[in-house]
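Only one structure is covered here, and it is reproduced in the block below.
Just one protein chain is left out here, and the rest sit where they should.
Chain naming follows the written order as A and B, and within any one chain the residues start at number 1.
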């Protein structure tokens, strides 16, 4: 199956509409492509108008749901590249993702949460999607989200 | 008006001296230019020797003051590029900024705080200044600052 098809499968699983416009409310953009590198703004697990799995991981959000939240953030990032480039086939590497997990004071499994995003990148992009990663626990995230992730994708010259 | 003139206007508003030396106290630098990309160290809203609007956003610092803090961080970043390059006209894109907001436990408007920086970049650079952005809430920042922001600028080949 093509990468675009694999993305569609994951989108279906989370009832995420790939044709939905991803808006931002300010003087910034969801994607900037700079010399064949696509920078993606920090993504929270929003599906339509709803932020899924909002809350504090290790407190009101389980690690399983936090992993789902991370998966949705990765899905959104790929959806943004798809919109920007017309196809995910242009991605040739994923140099870095940074995963912020809203954590209870004693929650230390940020890496296990981040796996939710890493697994989506691998499922869709295969070896090309295997990236470097930094996972940290933070006090708060926009809209009370449990997870926020930003991404850097390398694109083939077009 | 030129970009440099627009920056001077914003500097005047915050009583920020653009000729002031921006020192760092360690084995690092405020700016590294790598192959026409200028990386800027995390900036807190320091004006002269004073960190403006220090405190916890949502607690002792209002969202309006936090937005001003973010504006000063952006002003400092542009001042650093101006010093390094001699002119802001060399900036051709702003691929990414990362905005850390020292947040009270229930403060979730990190994006609205980050707008203070995004608006300065847009005011000075226009469409070229429209960037990707990640905004997170953190427990603490150096010197008790309310906001810290790092930046990546793309420069024209010189």
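Going forward, a contact is a pair of C-beta atoms (placed from the backbone, for glycine too) under 8 Å apart; a residue touches a chain by one contact, two chains touch by 3 or more.
Quantities reported herein were computed from a predicted structural model and do not represent experimental measurements.
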item	value
Given A:27, A:43, A:110 or A:146, the one touching the chain that is not displayed	A:110
Among A:11, A:32, A:78 or A:94, the residue in touch with the chain that has been omitted	A:94
On chain A, residues whose C-beta touches the chain left out of the figure	93-98, 101, 103-111, 114-115, 118-119, 121-122, 129-139, 152, 154
Chain B, residues in touch with the chain not shown (by the definition above)	25-32, 34-35, 37, 39-42, 98, 100, 102, 138-144, 148, 150
